[in-house]
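For this view, one protein chain was removed and the others were kept in their places.
On to chain A.
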Amino acid sequence: MRYLPLTPDDRDAMLAAIGAKSIDDLFVDVPQAARRDGFVDLPRVAGELEVERALSAMAGKNATAGTVPFFCGAGAYKHHVPATVDHVIQRSEFLTSYTPYQPEIAQGTLQYLYEFQTQVANLTGMEVANASLYDGSTAMAEGVLMATRVTRRNKAVISGGVHPHYVKATETVVHAVGVETEALTAAVDAEDAVIAAIDKNTACVVVQTPNVFGTATDVTKIAEAAHAAGALLIVVVTEAVSMGLLKSPGEMGADIVAAEGQSIGNALNFGGPYIGLFATREKLLRQTPGRYCGETVDADGRRGFVLTLSTREQHIRRDKATSNICTNSGLCCLAFSIHMSLLGETGLRQMALLNHEKAVATRDALAAIPGVEILTPRFFNEFAVKLPKNAADVVQTLADHHILAGVPYSRLAPEAGLDDVLLVAATETTLDADIKILAASLAKVLAA
């Protein structure tokens, strides 16, 4: 038990210092009926080698994105992360530190959070950003709840272009407190329907751009319609890199931006941990969820940083808190921030353009296949295609040949009846050879 430093002699000496005869004396408050003698029915202590072998065996059964032609997106994206990022986040002082409750000895964490908040605010085109939430989907849910607090209205209109899992996660949370949602029918270009659905009970309108079908839209008109009706506009972004090329949500009139930051600095990780970006207008600050780092001075007048605005939080407000959140995605923020610092504006724009270029090349290759119809008119790095066959079946067949061709829309929302729709994403990691393999293999499967 290499992680437990006490020796049997230590334990005896400590029990003697306490004045206890045995360890059982320290568990006297546990009712007799609930005490368990002996060990639970699980394997015994294992050495490092043994654990490594067992876990490596499981890892070895999975097809990894970096080893096959890979076109999956739909809310999680394969990007190249510079080696520096993972090296730095594994430094003991970052990896093994706790929430910065004692700012005098947590300036490292606090300064990077302040830099992170600035990066996110600038990227989203908003005035303030918090120190992150669990992921993009939970950020959307928190955004809807916040909008109902701000407007004192009770209904959220959700565009048919929002990721179905985001919609589900939001509905789960907001329905519990009686907030209504009107989730519109899935549509590649869903924006007119959104405007039509706004009424005087609408607290917020939720749109995603680029949306789940990849469609990139200017949501300025929706923002205007929402504001005219006294509602807030929440813009969801699942691919943060897109904001390096496209007009920012802030520029288009968003009041709240709920985004997934996984794309920058963070691995795919089979769905988590990810990093929810949450940004808004300064005037709405006190209604926001989550942590903030703020600038201040120390006793000698030197600039320093602290966690702040905690009067909104659960440990002060308890059942009146703006949310029950008690953490952030600290280490994921650090990865995001380092990657962003390395890219800089120049690198981010270049990386975003490369993503777009690879996606356009993929689209062109697929468009040439008989029977394939490209559904998405304008996109960043992801688009939807209509296949002459069931998309899930096609994806499975290609996976059996070690090609991960994308995400069938039915995987996200089987009830939508879009069984022939496939979502295809490309990034700067996509090789030209991968595109050729995908196109050739897809043509073969469809012809079969």
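The rule is simple: a contact is a pair of C-beta atoms (placed from the backbone, for glycine too) under 8 Å apart; a residue touches a chain by one contact, two chains touch by 3 or more; residues count from 1.
The definition used in the following text is that contacts and distances are computed from a predicted model.
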From the options "HypC/HybG/HupF family hydrogenase formation chaperone", "glycine dehydrogenase (aminomethyl-transferring)", "CoA-transferase" or "CRISPR-associated fruiting body developmental protein S", the chain left out of the display has the UniProt protein name "glycine dehydrogenase (aminomethyl-transferring)"
Which of A:I338, A:L375 or A:A426 touches the chain that is not shown? A:I338
With respect to the chain omitted from the figure, which of A:V157, A:V206, A:I234 or A:V306 is a touching residue? A:V306
